[in-house]
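Here it is: the structure, laid out below.
The complex is shown incomplete by one protein chain, all other protein chains being positioned as in the whole.
By written order: A and B. Residues from 1 in each chain.
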Amino acid sequence: MLVDGLIYSLFLHFIFLSSTYALMTYGMALICGIMRIINVLHAGFIMFGGYFAYTLFIYFGIDPLLSSIILIPIAFILGFSIHRVLLARLASISMQMTLLLLFAIWLIAQNLALLVFTADPRMIASRLPYAFEIYLGGVSISFQRIVLLASFILISFSTYILLNRTMLGKAIRGTSQDEEAASYCGVNTKLIKDIAFGIGTVLASMFGALATVLYPIDPFFGTVFQFKAFVITVLAGMESIIGVIVASMMIGAIESVAGFYLKFGLLDIVTYMLLLVILIIRPQGLFKG
Amino acid sequence: MKSIYRILVIISLVIMVSIPKISGADGIVRYLLWVLLIITLSSGWNIIGGYAGQFSLGHSVFYGIGAYIFVLFFHSFKIHWALSFFIAGVFSVITSIIVGVPTLRLRGGYFAVGTLTLSEVMRVWANNAPEVFKGGVTGVAVTLPEGWSPIYSYYLMLSLTVVSVAISYFVKNSTLGLKLRAIKDDEDAAEGLGINVLRCKVAALMLSSLIVSLAGAAQITFTAYVSPDSVFGVKRSLEMVLACLLGGLGTLYGPIIGGALFEILARILWGFPHLHLLIYGGIIATLIVFEPRGVIGIADRIRHILKSRLFLR
Partner (left out) sequence: MLEGANISKFFGGLAALKNVSFSLNMGEIVGLIGPNGAGKTTLFNVITGFTPPSSGIVRFKGRKISGLKPHKICKLGIARTYQIVKPFSNLTVLENVVVGMVSGRRKLSLSKARSEALEILKLVGLENKESIQAKNLTLMDKKMLEFARALATEPEVLLLDEVCAGLNPAEIHRAVQLIKNLQKQGLTIFWIEHIMRAIMAVADRIIVLHHGEKIAEGTPREIANDSKVIDAYLGEKYLLG
């Protein structure tokens, strides 16, 4: 009975972890597919979303779930503008420079947050109306995890519909697969790239806002997730929602099991080595879109 | 090398060598130690970031490996410091191959993010594994050999800086340097001409990591301290990039000028520890948008404007 319970709770842990990871990676995978570079600003957007939700809660009592909805237009405009003004031109000239610029912007954002909010972790999770424990099959879990899981399902579904069933989604996928061909088909690839970056920003920020439901936020919030998002993005290949989910599950599984045995810090080395191996054998990811 | 430059180099070398002999120059010597350090690091980064055009965002990983391996062998295993240096370099070069081969093959920032994540991974590991990384989170003070004075460190750093700049010079004027310039310009065309692009990039990375790791080991002799945050941190990586960008990416003298400028900046920011990274990020962003070729680029522009003005006269 004890072993059963252990497996069951590990399984629950795995489900929650994987869904969280997948949700956090969507934004990065989308931008990666469209711009063909790893968005190091991803962590910055997550942090932005987190502090946004935090501020709205502290000063206006607005629930993070609602904040994440409010974020959608705001984050979109933010991402769209950053891409249009700073990145679009640079990306066609030099990818390396674009990367460095994204990195510099992230640094600025992170350190501004450090100045304004200080390094103290800010916790609002405990003050939420659904911060209670429930029992699921004998294991106690915070209800927030259920909330996060539900958000994950909702967002995954909406993003899937957006990418696969709308004209916009088709344009985005077409542009990321073959820009020249897409422009021949009449797609305004410049605009599409701006839009895609905006959507990626929205996804990252929403994750940040939703994460405050469970985690405390500090300026280094995104950093922890960014590494994993990177690994998952590489594993998943780009453009594929399913790919991201499956890859997240793989990482989630590894972490749930190995994290049990390996000392903290060593697990990251193992994951990193795995990343290098994947880059050698199948850099386009396991699920080419 | 043009003869006037040769004379200037010799003069500056003579000056640098004689400075410690001047009495009361202790403060200058200590200041110069930091300048030499950043010049070395910047020259090292320049080989992979400037010549090869592959930006490494986590170059501190090699710096930290150099530092920690040196401490491990010199401090813990009591091995002679010169040999410890050598071993530190070897570890770093091996790491550069392990990271470089999978990531430099691909386009799209895998290398940049690869080094960045590794430096963070190492930092976290070092924080949690004091058996391997002496001192763990808090770091450890390193006892230097009997009778060691900062002047020894000075000559050590000076030699290292000269060697780094010399390596940079030889790479720039060698076949490898030419191939790297071609790769930077058009990787596919380079590959089609028979250039083994991956091998060239990895070679540049190996040289770069060697220089940076030796600097990481050498700086222990005057900081007498090592900790995960101080050697594996993002700040260190950024400083190398910033100094290189400031002076002029991909040039020979850029890292030197940039290093000197950077130290001045560091002195100014000394009183505001919270602003460091913010200002670094701001300067890098500004440079990228307006003048990626740094001081040398600005000098070129001015020269251009003057030339055309004089011409029109």
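A few remarks follow.
Keep in mind that, in the parts below, a contact is a pair of C-beta atoms (placed from the backbone, for glycine too) under 8 Å apart; a residue touches a chain by one contact, two chains touch by 3 or more.
Everything quoted here is computed from the prediction, not taken from an experiment.
In the entire assembly, the chain absent from the figure touches the shown chains B.
Considering the full assembly, B:T175 is the residue among B:S12, B:S76 or B:T175 that touches the omitted chain.
Checked against the hidden chain, the listed residues B:G24, B:G147, B:G194 or B:G271 yield one contact partner: B:G194. Mapped onto subunit B, the interface with the missing chain covers residues 173-175, 178-179, 181-182, 184-186, 188-197.
In this text, only the chains that are shown with their structure count from here on.
Work out the mean CA point of subunit A and of subunit B, and you get 33 Å between them. Across the complex, subunit B meets subunit A through its residues 53-55, 57, 98-99, 101-103, 105-110, 112-114, 116-118, 120-121, 124-125, 127-129, 234, 238, 241, 274-275, 277-278, 280-282, 284-285, 288-289, 292.
Residues 32, 36-38, 40, 86, 90, 95-97, 99-101, 103-108, 110-112, 114-115, 223, 227, 230, 234, 263-266, 268-269, 272, 275-277, 279-280, 283 of subunit A touch subunit B in their complex.
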